[in-house]
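Omission of a single protein chain aside, the complex is shown with its protein chains in their original locations.
Up next, chain A:
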């Protein structure tokens, strides 16, 4: 096998290789992020990620009306009433139920 030495390549070519590697890494990061977001959307937890910065209304989903304490079994814990989960996160949108 013939050996190829990077030392024999001129600075411009080495720089071009470094740039190529950099572009590859950025593309990887961007694609990975896109897949992460897409997965979050399809699995139904995308809107939860954005609960801090917005609300489900941003996506045309109406938030659940405040009907007092949540009656879901997991939320029916002994203690003060009205201790249900954050209203914005109370229920997943209909399409994900």
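We adopt the following convention: a contact is a pair of C-beta atoms (placed from the backbone, for glycine too) under 8 Å apart; a residue touches a chain by one contact, two chains touch by 3 or more; residues count from 1.
The criterion applied here is as follows: contacts and distances are computed from a predicted model.
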Among "Transcription and mRNA export factor ENY2", "Vacuolar ATPase assembly protein VMA22", "Elongator complex protein 4" or "T-complex-associated-testis-expressed 1", the UniProt name of the subunit that does not appear here
"Transcription and mRNA export factor ENY2"
Determine and list the chain A residues touching the chain excluded from the picture.
1, 3-7, 14-15, 17-19, 21-22, 25-35, 37-38, 41, 46-47, 49-50, 53-54, 58-61, 93, 95
